[in-house]
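Omission of a single protein chain aside, the complex is shown with its protein chains in their original locations.
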Amino acid sequence: MEHEITLVVNGDARRVRVPGRRLLSDCLRHDLGLTGTHVGCEHGVCGCCTVLLDGLPVRSCLTFAVTVDGHEITTVEGLAGPDGLSPVQRAFAECHGLQCGFCTPGFLCTVTALLRDNPAPTDDEVREGISGNLCRCTGYQNITKAVHRAAELLAEET
Amino acid sequence: MKPPPFEYHAPRDLGEALRILAGVRGKVLAGGQSLIPLLNMRLMAPEHLIDINRIESLATIETTPRGVTVGALARHSEVEHSGAHPLLGQALRLVAHPVIRNRGTVVGSLVHADPAAELPAVLAVLNGSVRLARDGAAAGDAPLVRDVGAAEFFTGPLESAVRPDELAVSAFFPALPARTGTAFREVARRHGDYALAGVCAVVTLDDDLRVGSARVACVGVGPVPITVDVTSECDGRPAATVDWAAVTRAVREATEPEGDIHATAAYRLRLVGVLAGQALSEAAREAAAD
């Protein structure tokens, strides 16, 4: 049986019919064509599929699309502003915080929320904040650096 | 790794949820952070899934002088940031990762009853309880409710006292008496992993700052959280002069860890003693400062 749901994705209300078992990650990627959200493990450990649900980072592979009917979702495609890359995205580029880029959307969503809640995190807070996201390429050093840099860029903006 | 098909139910209120549970055999979905991985791996194939995420009346955290009642939809992160209970806060910071805690629920962790998880140990050490409700249509309209104490609630690894037609609607964590300190210590392979072993401790001092009561609950060293009352081993001494080695011996003797791919039984036994000593002395210090 299929369910008709509405997801407000990156500000746009999107109606879609899904079976109850449709994972939010698959709904975003395959029903709505937003393939920026990646799927790395489908058991909630790698964090590649992290999106913002009503502003909070969550695993889209551990969420059924139908459960979040009517809610707001921000994916990596929605992070950039009208003026271009967000400070977090710019910081990742500046600090070489990505290599293959597969884990990157999950990190960007996680870090965007992290810095909103804690605009000037310590090194330990950064590591704790990104500790649920796996990266196999960077060794995290430049990601950590990018989070601090993003905090600086955000502070400059405000 | 895609979940198997199931019939999806999205009750709007508690009564509807309980009526569904009375009629079908299925799994309850709250945060889903433990359930959905099992579904994705097809290690579980329920015919029905009862999604309680729309029942807003369950998304509550109520604090009274007696303690904190956490509703079935209160997320880990909400409870963590509510500051409702010091030990819950200490434990929640050790539960998985922040992103998981945004979705996972406290009651869901209790019902999942993983013996390596932190929250069952907290409920156990505090002698808390879980409120279970089932449909009351047969006996009138109101749901039938029973409170199950922690000692009876955890019945085995991944097994709890929740019956198939019941919904765990809330958990109650008793408040701490005066001059009480708490601590949660664990060792995990990676930050955020299930603990190889962990100990949460509650120590209450009397007016003379002697140990009046001391309890621990241990995770990862038995089929359920292992609670040990070590008050008598503390021998009514001031915390500073307690023979913690004797106390931790008692804790070790109460546990029966098993080995697995991450650690041997001997190592876990060693850990639980070390961590008990650390958690108890830290709790005692905190109690003295209280």
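A few points about this structure:
The chains carry the letters A and B, assigned in the order they are written, with residues numbered from 1 in each.
Quick note on the criterion: a contact is a pair of C-beta atoms (placed from the backbone, for glycine too) under 8 Å apart; a residue touches a chain by one contact, two chains touch by 3 or more.
Here is the rule we use: contacts and distances are computed from a predicted model.
Matching "Phenylacetate-CoA oxygenase subunit PaaJ", "Group 1 truncated hemoglobin", "Dehydrogenase" or "ABC-type glycerol-3-phosphate transport system permease component" against the UniProt entry of the left-out chain gives the name "Dehydrogenase".
Across the entire complex, contacts from the unshown chain go to A, B. Here one chain is not drawn; of A:Val8, A:Leu56 or A:Leu85, the residue touching it is A:Leu85. Remark: the residues of chain A touching the chain excluded from display are 19, 21-22, 29-30, 33-43, 45-46, 48, 75-77, 79-80, 85, 89, 92-94, 96, 98-105, 108, 126-128, 130-144. One chain is missing from the display, and on chain B it is touched by residues 1-5, 37, 41-42, 187, 189-194, 196, 261-264, 266-267, 270-271, 274-275.
Basically, only the chains that are shown with their structure count from here on.
As a whole-number value, the distance joining the C-alpha centres of chain A and chain B reads 29 Å. For chain B in complex with chain A, the residues that touch the partner chain are 1-8, 10, 29, 32-33, 36-37, 39-41, 49, 51, 53, 77, 96-100, 102-103, 191-192. Only residues 1, 3, 19-21, 23, 26, 42-44, 47, 50, 53, 56-59, 61-64, 66-67, 110, 114, 128-129, 131-133 of chain A touch chain B when the two sit together in their complex.
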